[in-house]
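I have placed the structure first, in the form of structure tokens, so that the comments after it can refer back to it.
Only one protein chain is missing; all other protein chains are in place.
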Amino acid sequence: MPLAIALILIVVLSVLFQVFTPWWSTPVASNWGHIDDTLVITGLITGVVFIAVNIFIAVAIIRYRHREGHKADYQPENKKLEWTLIGLTTLGIVGMLAPGLFVYSEFVDVPEEADHFEVVGQQWQWSFRFPGEDGVLGHADNRFITPDNPFGLKPDDPNGADDRLVLSNEVHLPLNRPVKVLMRSKDVLHDFYVPQFRAKMDLVPGTVSYFWFTPTRPGQFEILCAELCGVGHYNMRGKVVVETERAYREWMAGLPTFAKLQEGTTLTDSSDLSFEELVEQGRQLSQAQGCIGCHSLDGSPTPGPTWLNLYGKQEELADGSSVLVDDGYLREAIVNPNSQIVKGFAPMMPPYPFTDVQLDATVAFIKSLSDKAPNQEGDTQ
Amino acid sequence: MAHLLSEDSQLVKDWASDQDAFKGVSWGKAMMWIFLLSDTFIFSSFLVGYMTVRMSVTEPWPNASEVFALTIAGHHIPLILIAIMTFILITSSGTMAMAVNMGYARKRKQAARLMFVTALLGASFVGMQAFEWTKLIEEGVRPWGNPFGAAQFGSTFFMVTGFHGLHVSAGVIYLLIVARKIQLGHYEKEGNYQIVEIAGLYWHFVDLVWVFIFAFFYLW
Amino acid sequence: MNEPQSFWTKYVWSQDHKVIAVQYSITAIVAGIVALVLSVLMRMQLGFPDSVPFMDSEAYYQAMTLHGMIMVIYLLTALFLGGFGNYMIPLMVGARDMVFPYLNMLSYWFYLLSVIVLMASFFVPGGPTGAGWTLYPPQAILTGTPGTDWGIITMLISLAIFIVAATMGGLNYVTTVLQARCRGMTLMRMPLTVWGIFVATIMALLAFPALFVSAVMMLFDKLLGTSFFMPAVVSMGQALDYDGGSPVLFQHLFWFFGHPEVYIVALPAFGIVSDLISVHARKNIFGFRMMVWAIVFIGVLSFVVWAHHMYVSGMNPYFGFFFAITTLVIAVPTAIKVYNWVLTLWRGDIHLTVPMLYAIAFISTFVIGGLTGLFLGNVIVDIPLSDTYFVVAHFHMVMGVSPILVIFGAIYHWYPKITGRMLNDTIGKTHFWITFIGTYAIYFPMHYLGILGMPRRYYAYENYEFIPQSAHDLNSFISAMAIVVAVAQVLYIYNLFWSYWKGKEAGPNPWGATSLEWQTPQTPPVHGNWGEKLPEVHRWAYDYSVPGYDEDFVPQTQPQPEDRPAGEMA
Partner (left out) sequence: MSTSNALGQESQEHNTQEHPIGLYLKIWVLLFVLSTLSYMVDYMQLQGYLRWTLIIIFMLLKAGLIVAVFMHMMWERLALIYAILLPPLCLLVLIGLMAIEADYTILMRYDFFGR
């Protein structure tokens, strides 16, 4: 008897929960509102079954619980009843599946006019690539990746020269334009997931996956990684900014092309530069290399320690010791980050095989963010 | 087809009967069949892995016919070693079938002798495989790469033939043990030589797998 | 038959299926408790971040991986097949033992070895693997994931050993069911418990090979540098020597095993629960034939639905159509089972004994878990939900709660046969209520976190704008409930011990059940089970409340009266 009450309570409470829940899908920001509709249809059909089965059990318990002298019926089977139920179930299934498959066929069928861009994943950051004026992405493969060519573009492919590269985890998209997302990974599986867009897909090294959507709401949306990719998985963040066509064009114009990036990577010898110039180089470099995806410049919490006031501070390490943050420490932390782990952080920073010049610039940039840094007379060594 | 499922077809009767579903099949033999079914899935999974990997690599696949060619007495003969190995294994299947027959005919001595021959042929198969491995390794084929093309050629080769080779080696030992026991008359009391047939099932299965490996790995 | 004498031959190196069953069960439960503790540690971190000092993200992923793996393979599979399969099959089909007792014993020792190797991975350098129980490459063997040096190797080796053990046991179970039944025991007179375990074992024999092969191939990738699953990658700025392999191939092989695997742990539960319901409702199971065919169809179909775990894996997207259809088709035979369970209750004489409580709770939790499976099977609905807490809620309801409830009920039901004593009802009921209500409280709200978009396998959810504070609070609530439920399991364990010495004497057939295991000459049954003469079966296992009999049950061994044709059911 308490069990019957419990079952009825479960039904009542679940229905109430469903009606009043504050935890529901984030408002949709793409054309995939249909996905929400299929979810609701499925929810309705299964909800009815859930309620029916539980109530049926509760009633059975109440009516047929054991009483003295009561005996159960003997009824091995009832073919007609069973086939009726099978028929009803099949109906229910078709009711869910048919709209589902219909929407899915839209999902896999990319419209002709869709633009495309590429998402590249690596432990634990995002980067992006847009086709240049020619509208074609150059061939790219992990085999071609070098420090100067972080996307692994095929060097002799003419289509690649004008490709625009985004070496940070923030990407912009124009409003109301269908776009095909091509996905590729440098190391392990990742999954490009923006809850508001509904769609998601794994990034698989060694092949390219895709999906398409149309952003329908301007704003900033968080990119999450939805496939376990190691210790930093939960912190593999990014940002999509959906904006007007014009703002998007402007943003795009500011992106370096592959050809330009290749020319520009050779920094001039640091001894010829003023400290300010060096800091500027470092700023660009850390934007381009994606450092600021994990290190904030203003003290806000991010996967890695903030760079604000980092220089000159006494850093506590995971092994309990502490160390003064100076030039040497910073250089070591960049080239070989896992040799000393900062307390409270996961060993998730990839090593960056920077040249001396690049290190000088980055360290200068970090220094410029600290008020504890020695006066800025440009002594980098 | 319809008569197969009718009430009194042998199939339905067997499945609907009490005590045993496979009439007249001993426990050991039933179990061996089920084991072989499971083993089929193992080898099939290996071969599916091989197929997928081979179809999806961009490097060219080495030409097996050339890689496994031998130069004998000045003649360059493609795949010759594999052909010989195939013939040996088939021969051993033949002798094994004879042994089973002798077992049922209660010809104890002959059965044991034929099983020894089978085991010997099996051992020589393994020996030739060892030779083939050595040759390839000398030519620079490694699990992680080879001079002829796609690295997966070496990986699948060592994996698939290695696994088959293990099966053959296990079979040789199994045959030797059973043959020895027969020679010593262990099964005389019960007068039941099904054990030979069971060993035979396993041995023929190993041959069967080779048929597929021969076709898909060497000839394809 | 000469009885084995010494303690060692009787309880340790025993070839008696009943002793092996108990060995299997105890080992599995101990492993399960380890996994339970790991789940509590995980929940602590999720609900109350940073409350467990050593729980950094590495430790979290290691705990999560081992939790999932132990629960699915080393607890459920081993307990249902090795534990219940071993105990029940020979008794229920009227055999003296498994057909090859020595092999059966080896099976247990290999299983124990696999558990030891698994537990050893906690202590190897680098700790156990943290790649998720699905062990997807490349991350499973590349730096950046915990346990990529020794952890993954011990894990793969342990799995391989487990597969050997499961194969040795499985061959025995299948052969015993097919070839060693007693006189009169046709397949259609076997209790559904045997049917469930039988079909699950066949599936195990056919599905584990795919796991074995993928484990071998991954070991080669790791140890020999082959590239089966490894394309060219640049890991942590380092270009590796791998080239040309396909990570998606691993996923296909894994799920070709993995999906049947989830039914391997579900079908025995289906079978057992059918018997519990029938016995305690004093009524024949409704639509027995349909139940048997449903089990068989589910078994067959589960080999062609595997890629529903891969809708967002980057596989050929057109596969979605095929797999969505096959997946939802499985709901039909499963629905039949649910209907027949509830229709068995209808017009029954429902004794709300403790096993019955667990059994009914199973139906409720299984239905909600199965229905959420339909969301995930319907490919387009899966796309937003995949890899979120919705999936976690789905599989815990359907696998983490419902079969576990069946295990509790089944142990309660058969404990008197195994030990000769009843379990304590008060403790049993207390445990039941906490577990049943508690697990609902844990997993029902969890679905909504998934719909909200919270991804699974996240160590922490700091500073995500789309996650409101209320969701964090809900997470804390879930954790609190999880801890309560986990602690309540002590009651059950305590009951197992206490009743072994102090429980009420049970007698041979305390529940008034018809199937053969209750008709043994001794309780607990001795070696050889049946004394001088094997039993002879005259009817199906569900003759409850048959009109014209005084008792409300007729044992399978009781001959049919002259005037009645040989039973309603074959």
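Every chain is named by a letter (A, B and C) in the order it is written, and numbering of its residues begins at 1.
Note that in this section contacts are C-beta pairs under 8 Å (C-beta built on N, C-alpha and C of every residue); 3 or more make two chains touch, one makes a residue touch a chain.
Treat the numbers as computed from the prediction; the structure is a model and nothing was measured.
The chain not shown here is in contact, across the full complex, with A, B, C. Across the entire complex, the residue among A:Thr90, A:Thr207 or A:Ser296 in touch with the chain not shown is A:Thr207. Screening B:Ser56, B:Ser169 or B:Gln183 against the full complex identifies B:Ser56 as the residue touching the chain left out.
The chain omitted from view is touched by exactly one of C:Gly32, C:Gly68, C:Gly83 or C:Pro101, namely C:Pro101. Seen across the whole complex, the unshown chain contacts chain A at 137, 139-141, 154, 157, 182, 184, 206-208. Chain C meets the missing chain through residues 1, 15, 96-97, 99-103, 180, 202, 206, 246, 248-249, 252, 256, 300, 303-304, 307, 315-316, 319, 322, 528, 534.
Taking the complete complex into account, residues 4, 9-11, 14-15, 21-28, 30, 33, 36-37, 40-41, 44, 48, 51-58, 65, 78-79, 83, 86-87, 90-91, 93-94, 96-98, 100-101, 104-105, 190, 192, 194, 197, 200-201, 204-205, 207-208, 211-212, 214-215, 218-220 of chain B touch the chain not shown.
We take it that only the chains that are shown with their structure count from here on.
If you average the CA atoms of chain B and of chain C, the two centres end up 34 Å from each other. Distance from the chain A centre to the chain C centre is 34 Å, each centre being the mean of its Cα atoms.
If you average the Cα atoms of chain A and of chain B, the two centres end up 49 Å apart. Annotation for chain C: residues 243-246 touch two or more other chains. Listed for chain B are no residues, as none touches two or more other chains. Residues 99-100, 167, 170-172, 174-175, 178-189, 205-210, 212-214, 216-217, 220, 224-228, 241, 243-246, 249, 252-253, 256, 537, 570 of chain C touch chain B in their complex. Partner chain C is touched in their complex by these residues of chain B: 15-22, 25, 27, 30-31, 34-35, 37-39, 41-42, 44-46, 48-49, 52-53, 56-59, 143-145, 150-152, 154-155, 159.
By the touch criterion given at the top, residues 56-58, 61, 130-132, 136, 138-139, 142, 144-146, 230-239, 243-248, 281-284, 286-290, 312-314, 317-318, 320-321, 324-325, 328-329, 331-332, 335-336, 338-340, 342-343, 345-352, 357, 360-361, 363-364, 367-368, 371-372, 374-375, 378-381, 383-388, 436-437, 440, 444-445, 448-449, 451-453, 455, 457-466, 468, 470-471, 474, 542, 544-547, 552, 568-569 of chain C touch chain A in their complex.
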